[in-house]
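Removed: one protein chain of the complex. Kept in place: all other protein chains.
Now for chain A:
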Amino acid sequence: MNGRALLARGGFALLLLAIGAFALFPFYHAVVTSFRSGTELFSPALWPETLDLSNYVQVFTQLNFGRTILNSVLVAAAVVGLSLLLAVTASYALGRVRFRGRGALMLTILGVSMFPQVAVLSGMFELIRALGLYDTLPGLMLANLVLTLPFTVWVLTTFMRELPKELEEAAYADGASPLTVIRRVFLPLLWPAMAPTALLAFIVSWNEFLFAFTFTLSAETRTVPVAIALLSGGSRQELPWGLVMAASVIVTIPVVLLVLAFQRKIVSGLTAGAVKG
């Protein structure tokens, strides 16, 4: 390797390092801060001097954080489940059945996802109140579906179109009904697409703030992002940074674990061998 190539490689490595640092530093800072309390919070040191777990203890003892996490899990799980159920059946219709206005429908679904959340907020509020779902978890689930359905439907429809048509026809010729075809043939083959979309839907719902903030009132229905935002310290002037950071670290862990778990599930090339080749 000559000097020039060495220099180029070194430069590239430096660039990667810079990007990595930029992406990871805020999270690192959160972790470090979560171990601090009092005036220590404002220390500019990059390394934690002590491992003070009092913030974590306080999050669970004082804030009923367990209930909040449970709320978030319930909402996110329901949103993921409903999104996938609706998206798989919708993608079958949109990807496989020929009907008038299919293209327009697809564009509408995409269009819905382009509106900023604030734009639909007041309308959604009226809707949720009319349905009597204000300050309830189902209300929040319904609202979050608006955010997750467009992209789950789109991703699965695209994937569904790629599946060989003969597979479906073979199943019909074998005596299957449309629902059986979806369940026994498409669902297993859609796994590689469903795992990442489910994950994205989970993350969207888990981190959703605006709807949760608007459509819930009581502490019993609060989800994690709202609870963190509403954390307050001993006085008005004091923002409990240590608590906020500890709570943030706690709620990030499930997402990281989920990503790691799903990563192994995302198997590509499952369709190999279905048809010729």
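The rule is simple: contacts are C-beta pairs under 8 Å (C-beta built on N, C-alpha and C of every residue); 3 or more make two chains touch, one makes a residue touch a chain; residues count from 1.
To be clear about the criterion, contacts and distances are computed from a predicted model.
Of the names listed as "Ferric reductase like transmembrane component", "Glutamate synthase family protein", "ABC transporter ATP-binding protein" or "Electron transfer flavoprotein subunit beta", the one that matches the UniProt record for the absent chain is "ABC transporter ATP-binding protein". Contact with the chain that does not appear here is found for just one residue of A:59, A:128, A:153 or A:171, A:171.
Touching the omitted chain from chain A are residues 164, 166-167, 169-177, 180, 184-185, 188-189, 270-276.
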